[in-house]
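Here's a slice of the assembly, chains where they normally sit.
Order as written gives the chain letters A, B and C; numbering starts at 1 within each chain.
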Amino acid sequence: MNVAFIGLGNMGSAIARNLIGAGHALTVYNRTRSRAEALESLGAKVAATPAEAAANAEALFTMLADDRAVEAVMFAPGNAIQGLRAGAIHVSMSTISVALSGRLAEAHREREQHYVAATVFGRPDAAAAAKLFVVVAGPPEQIQFCQPLFDAVGQRTFVVAEDAPAANVIKLAGNFLISATIEGLAEAIALVRKHGIDQNAFLDFLKGSFFSAPVYRNYLSMLAADKFEPAGFKLPLGFKDNRLLLSAAEAVAVPMPLASLVHDRFVAAMAQGLSESDWAAIGRITYRDAGLKRDT
Amino acid sequence: MNVAFIGLGNMGSAIARNLIGAGHALTVYNRTRSRAEALESLGAKVAATPAEAAANAEALFTMLADDRAVEAVMFAPGNAIQGLRAGAIHVSMSTISVALSGRLAEAHREREQHYVAATVFGRPDAAAAAKLFVVVAGPPEQIQFCQPLFDAVGQRTFVVAEDAPAANVIKLAGNFLISATIEGLAEAIALVRKHGIDQNAFLDFLKGSFFSAPVYRNYLSMLAADKFEPAGFKLPLGFKDNRLLLSAAEAVAVPMPLASLVHDRFVAAMAQGLSESDWAAIGRITYRDAGLKRDT
Amino acid sequence: MNVAFIGLGNMGSAIARNLIGAGHALTVYNRTRSRAEALESLGAKVAATPAEAAANAEALFTMLADDRAVEAVMFAPGNAIQGLRAGAIHVSMSTISVALSGRLAEAHREREQHYVAATVFGRPDAAAAAKLFVVVAGPPEQIQFCQPLFDAVGQRTFVVAEDAPAANVIKLAGNFLISATIEGLAEAIALVRKHGIDQNAFLDFLKGSFFSAPVYRNYLSMLAADKFEPAGFKLPLGFKDNRLLLSAAEAVAVPMPLASLVHDRFVAAMAQGLSESDWAAIGRITYRDAGLKRDT
């Protein structure tokens, strides 16, 4: 399949490689061109602009940092929407606001293009291993058409709705649940540690009973070690998602006090200079509140 | 083994049955005698007082509702400590305060008896199926001696410390994590529902990715159905554990804002008349705050 | 003094009348022209555009609903900045974001105009009675020049900084403290009422001891009556200010958990359909959480 791919950060590069590996013809674009050129040896063509990348694509993937980056690629002069032909499909993987996802759906509809939101769960190592969870919403026919692409990058696809922004809501809800779990674990670990109990006994219990799901293992290890560097997912990105969540919640009048609590943890963590750490470093704020020193 | 068993509520009865089923000789006591007599046909002897129940026991199990009930059985005139012989082991399964667990350890030590805290995770159906998780702390030799008893009632035993109250801390921390998960799920589901998304799509995603651990399934179903009756674990019991947790946290100066948030949910739920519902009904407070009606 | 006045809502109209009453020559503009024409009989000239209103002004007052309204008036084609002459002073009274206040300061500087942020505290009745508190920041010389104007509309002026956005920060901080007081009072009143105590005895105590400051009286009356209509300051406006506050706090990494708590109250109140009520109606959420019915 002819695929355009815009946005070659850690996640994007890994996903693009897997698409190439599955035999698809990729035309790639990245603002910092060198990251695009790194894929040339694998057979990717490098485009000079988003519009050029999109020109021949059956499917255009975007995997960008935030709303601003997506707006620049999709709406600025020389953008991808103008390049994309009618009938083509925009597969939007970025974690963006629900509102922007709605605007993209509308913009593509006007040009008789298709829009599918395909958000992904997993860290860069899961992306490299094609083990992402892909949460997809959009028109069923186009989702079916793209299924081989999702299969090439993820371990499982969840089709959740025909209205594309639904996938963005679920992405934000999912990240919220992870952040809420981090907060809960940090409070529980602080309690256990200050009662003089070996935290590993507690972690073994958690992993052997409740929290047997794979996703927790990573966070339990970081929280137990009180070591959040190097970051798998940087704290300010987690904060960005928290703000997108709160906006999406305000838009439909849903109070989320646990999300507000996590919000305040993120702000405190940034005030403490933890912006280069993994987002699980909100747990360090919990520990510090409890008077736990790092090397205790 | 000669086992005394005091406290035959839903959990206690199921556990006692499994001990009998594994071939142990049980002498049972319950304040409401009829619940003790129900075990007579299985071969249990019924004692008239806690002291009488404890008299010949190698191991004395207690599974009672709260601190007050344990104090009545263990410290009041005619109590079990007086009946228990030196060298015998008190296996305390009740969810009680960390402070009371410490006092029990001390009281048994003075009489040259042994004290093991063996807290359990699982609802009555798990107890009946001998699928509990047992979290044990106390002297290693006595824990080893009791291991067949734990095997008869649970699917797995976690030995966490030599200091018995550690098992009570971990019980409270574990229940806290469940309650925190309920709160997080309720907020996320409210968000998804008010965005007009089919909540089942969201739940399928959660169960198929993050929250694949068995314990969540029950809560996800209740939260999705917004139906919390009949109760598996009644809301006031959940609130009791939350208060024990906050006391245990205050005792070692650990702020737990997520536990405080859940605390306030419990209080609101009781103010709304949800005391007969499952503790997951704190989610109904979340839904109601979001303006979601029950039958929407 | 030649004064332009843009934005004639309840607050703006009252302030403009007081400026006219103090002998100043006003040219007024309002998007809904009829509200401007209502001032013609008092001697005000009505302008057709913001630029026309600003043309001869020594001081241009703006009192608009939010950032969007200010941006429309100040930056859109035919805007007031283009009309304003060099050396003139923009007196910005609107409750806007700290970021927009900074952009306005910059825009005026580029055109050799002056920018003073003069935020006001007080409800429409205080505005009508020229009893506002005016919090001013900006260049000292221009503030001194405008002092007669502030005297015409307020009971007291507080000059807080030379950097104009400081007045916006303090406006948001002040409104936050009022909202926090409402929350505190509502929780305390709920406690007193559910203990069966006459709430008036409690209010008399508060007014006669701690909360003797005039500003509380209004809120205590509304909270005691559990009656928040008609609104003096509508709930969505209070929510708007709360969001501006949280943004200003995020910008400098200050966690404000009490502001987050109030945030969640606002969202719940809007979910309950209280958008036409006074912002003190967040107290109704507190009451409802406590199971207090309105007419109890």
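One rule holds for everything that comes next: a residue touches a chain if its C-beta (ideal position, glycine included) is under 8 Å from a C-beta of that chain, and two chains touch if they have at least 3 such contacts.
This is a predicted model, so every value here is computed, not measured.
Taking the whole complex of the structure file rather than the 3 chains in place, the copy count of the single sequence reaches 4.
By definition in this document, only the chains that are shown with their structure count from here on.
For the self-contact between chain B and chain C, the two sides draw on mostly identical residue numbers; the shared fraction is above half.
A summary of chain positions shows that the Cα centroid lying nearest the centre of all protein Cα atoms is that of chain A.
Taking each chain's centre as the average of its CA atoms, chain A and chain C sit 39 Å apart. Computed from the mean C-alpha positions, the centre of chain A lies at a distance of 38 Å from the centre of chain B.
We define each chain's centre as the mean of its Cα atoms; on that basis chain B and chain C are separated by 53 Å. Each of residues 257, 264, 268, 271 in chain C touches at least two other chains. Within the complex formed with chain A, the chain B residues making contact are 98, 121, 133, 135, 156, 158-161, 163, 165-166, 169-170, 172-174, 176-178, 180-181, 183-185, 187-188, 190-192, 194-198, 201-202, 204-206, 208-215, 245, 248-249, 252-259, 261, 286, 289-291. Taken together, the chain C residues at the contact with chain B in this complex read 257, 264, 268, 271-273, 285, 289-291. Residue ranges on chain A touching chain C, taken from their complex, read 243, 249-250, 253-257, 260-261, 263-265, 267-268, 270-271.
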